[in-house]
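Okay, so here's the structure we're looking at.
All protein chains of the complex are present and in place, except for one that has been dropped.
Each chain gets a letter, A, B and C, in the order it is written, and its residues are counted from 1.
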Amino acid sequence: MAPVATPFFFYLLSGIMLIGGILVITRKNPVHSALALIISLLAQAGLYLMLYAPFVAGVQIILYAGGIMVLFLFVIMLVSIDRSMRERQFNSQWIVGLIAALALGGLFIAVYLKGNGLLPERALPALEADNTQRVATMLYGQYMFAFEIASLLLLVAIIGAVVMAKKKI
Amino acid sequence: MNSVVQYIEGYLSSNQTPGAAGNLFWVFVYIMLVFGGLSVAVIAMNWLERKILAHMQVRLGPMRVGPHGLLQPIADALKLLLKEDIIPAEADSVIFWSAPFIVVLAAFTTFVVVPFGPTHAITDMNIGILFMLGVSSLSVLGIVMAGWASNSHYPLIGALRSSAQMVSYEVAMGMAVVTVVLMTSLNASGTGTLSMIGIVQAQLAQGEWFIFKFFPLGLIAFFIFAVAMVAETNRAPFDLAEAESELTAGFHTEYSGFRWSLFFLAEYSAMIAVSSIAVTLWLGGWLRPFPNWLSNPTWDLVFSLVPGATFLFLAGMCFYSTARMPKHPYFRIQTIGLGGFGAVLVLIALILFVPGVRTRVQDVFWFAAKVSAFMYLYIWYRGTFPRYRFDQLMKMGWKVLLPMGLGVLILTAGVALVQQNLWHQ
Amino acid sequence: MLHITTLHYLVVGAGLFLLGVIGVLTRRNVVIVLMSIELILNAVNLNLVAFSRYWQGMPVRMGGGATALHGQIFSIFVITDAAAEAAVGLGILIAFFRNKETVNIDEVHLLKW
Partner (left out) sequence: MTDRNTLSHLDLETPEKPFLDANELIINMGPQHPATHGVLRVILRLDGEKVLGLECVIGYLHRGVEKIGEHRTYTMFNPYVDRMDYVAAVSNGLGYCETVERLLNVEAPPRAQHVRVILTELNRIASHQLWLGTHALDIGAITPLFYTFRDREEILKIFEKYCGARLTTHAFRIGGLQYETYNGFEKEVTNFLNFFRPKIDEYEELLTTNRIWVERTRGIGKISAEDCIALGVTGPVLRASGVKWDLRKAQPYANYKNFDFDIPIGQNGDTYDRYLVRMAEMRQSVRIIEQAVAALPEGPIMAKVPKVMKPAPGEVYHSIEAPKGELGYFIVSDGSTQPYRVRVRPPSFVNLQALDLMCRGQLVADVIAVIGTLDIVLGEVDR
């Protein structure tokens, strides 16, 4: 199926994504932040679909929105947030932090202005049909070792999380 | 006018899903059809559950509203819509307000990729099954939001329980699904598919439903999925999230009226959605029984007559009950209503006998028939089983189903490898 | 602007990255800091996938072509890492909360307790 109204959806989705991001860092209540983050992630999954990466989009929805964010919500509900909500939300060095971040933003702008010609526009083929099969072939072929290391990392993370979060082991 | 007819005819003769054809009009029509049909199915399911459960429990169930309580779901829906919509004072009103919609949205969106027939799906996605699992896992968010926003202990515990449960059982579910995806790769090219339509077509090409593939491996994978899907939809015996004897009503304790009915709608839609996955992955989706073995035109005709015959049978039951209605003026309207319902069923049956309709619609019928078998199972479980305890539930998910799923996956991979190598020689 | 190029995605990704950095540098609440880190990872992911798309249009002799999906593979690895990071980070958070009864990151100034 040929893409319809690409610019419209691009601006819509990236708008939702950025607004979600702004809400994440400005909300007082962590639950609201988490929900804004979920909206942002879902919009990003839409952007992946526009980039003909359906498998990554699916993984984004299942793992991020359905898995990691549920973990976040869980922890937010376990720790009592009432007290932290009444306190100051930004730390004392926030001006310094903001300036540093804006400097980084300036750097980005400079880079993109300077390097605009580096990415020549090309006619791109629509490749959705067998994207998943190709990703699978690469993941289990060329990136086999990295894949195994990633699974090891996850195992270590599970053990680490259990060790830290459990009172008595 | 003529061009409109041509347009419709042009679609009817095409063999693509509207989504794949990029036909926005038909996509819209299909979305309306699917969601309308889904709502009707949920209403029918409501009535059937109450009736079947009642008969299992030696009672009659709803009998007052309409003949044999047929209009009971409508009365219930009206009552729910007219009820006061209460938002607790200390609740986080925005989240409280939006949680039911997220749950409903997640449950309904999954139907975008459900294939009711080779062309009867809103669209066919390359990542179909992944999409379904992903979107259905989003309903966890709605449940957690509902439980948290209510600002009350019981909903919070219910939400924590149900989200932990759904996240855990998704793992076992995923293993079972991957087993099937592995089975689809047993063809000349050696690549499998995640597309829902592709999975059914693979079953057709391989000449057997995946439940019988590599017996008993397919069956075990199906069993894992069948257990996990009950847990995934929070139904008995895994209905801990809404265990009324422990948590009053779980995450929707504080909800009332319309919002509560949205949770209800979402629960039943999710049940139909996961049953659709099970049917598509293991029971041949829209395929009629023995599509390869009994494939001469005579059998085609016989099987295409079954949908109409089923409706005729239901109509016959209606007429039988009409005849058995008490001959008392008090029951006159009910008797007429039941007879009228039978007449409607006869009409549907007659439409289903029209050759053009018959061949197009019988796929949907077989799909629906298989799904309703699962729906009956859901009700049966509810009437028979006590409820699991939370730790037992977790133990079952992580220590029984997950290792079983891993084992089946590895064994299937091994058997498939052997078979694939034989193929290429 | 009617045509969406790779640069568009890069700019959006940079914006998201910046938001994440601001969140990490200014917020006190550990949970929100962790979420800001997720934002940063997602911004990186968006760039990776956008570049992957860009490389699919490059000629095969330069390493492009239809099979140039390295960016997507990397984004999958990044998502995996994000999961690991979230699990460990939240584990630390729970241990921290249990001992300090706070979720404010500027009260984490001891290396032991």
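Side notes on the structure shown:
Convention: contacts are C-beta pairs under 8 Å (C-beta built on N, C-alpha and C of every residue); 3 or more make two chains touch, one makes a residue touch a chain.
Note that the structure is a prediction, hence the values are computed from the model and not measured.
When the whole complex is considered, the residue among B:D76, B:D239, B:E254 or B:E267 that touches the unshown chain is B:D239. Checked against the hidden chain, the listed residues A:L18, A:I39 or A:L78 yield one contact partner: A:L78. Contact with the undisplayed chain is limited, among C:Y54, C:F74 or C:F97, to C:F97.
With the whole complex as reference, residues 53, 56-59, 153-154, 157, 236-237, 239-240, 243-246, 248, 382-392 of subunit B touch the missing chain.
Methods note: only the chains that are shown with their structure count from here on.
Interchain contacts link the chains end to end along an open line, per the touch definition above. Note: centroid distance subunit A to subunit B, computed from Cα atoms, is 31 Å. The distance from the centre of subunit B to the centre of subunit C, with each centre set as the mean of the Cα atoms, comes to 36 Å. Listed for subunit A are residues 55, 59, 67, 131, each touching two or more other chains. Along subunit C, no residue makes contact with two or more other chains.
Touching subunit B in their complex are the following residues of subunit A: 1-2, 4, 29, 31-32, 35, 38, 54-55, 57-59, 61-62, 65-67, 69-70, 73-74, 77, 128-133. On the subunit A side of its complex with subunit C, the touching residues are 6-7, 10, 14, 17-18, 21-22, 24-25, 27, 30, 33-34, 37, 40-41, 44, 47-48, 50-53, 55-56, 59-60, 63-64, 67-68, 71-72, 75-76, 78-79, 81, 83-84, 87-94, 96-98, 100-101, 104-105, 108, 112, 116, 119, 121-125, 127, 131, 134-135, 137-139, 143, 146, 150, 153-154, 156-158, 160-165, 167. Residues of subunit B that touch subunit A in their complex: 19-22, 24, 92, 95, 123, 125-127, 130-131, 133-135, 137-138, 140-141, 144-145, 148, 156, 159-160, 163-164, 167, 170, 191-194.
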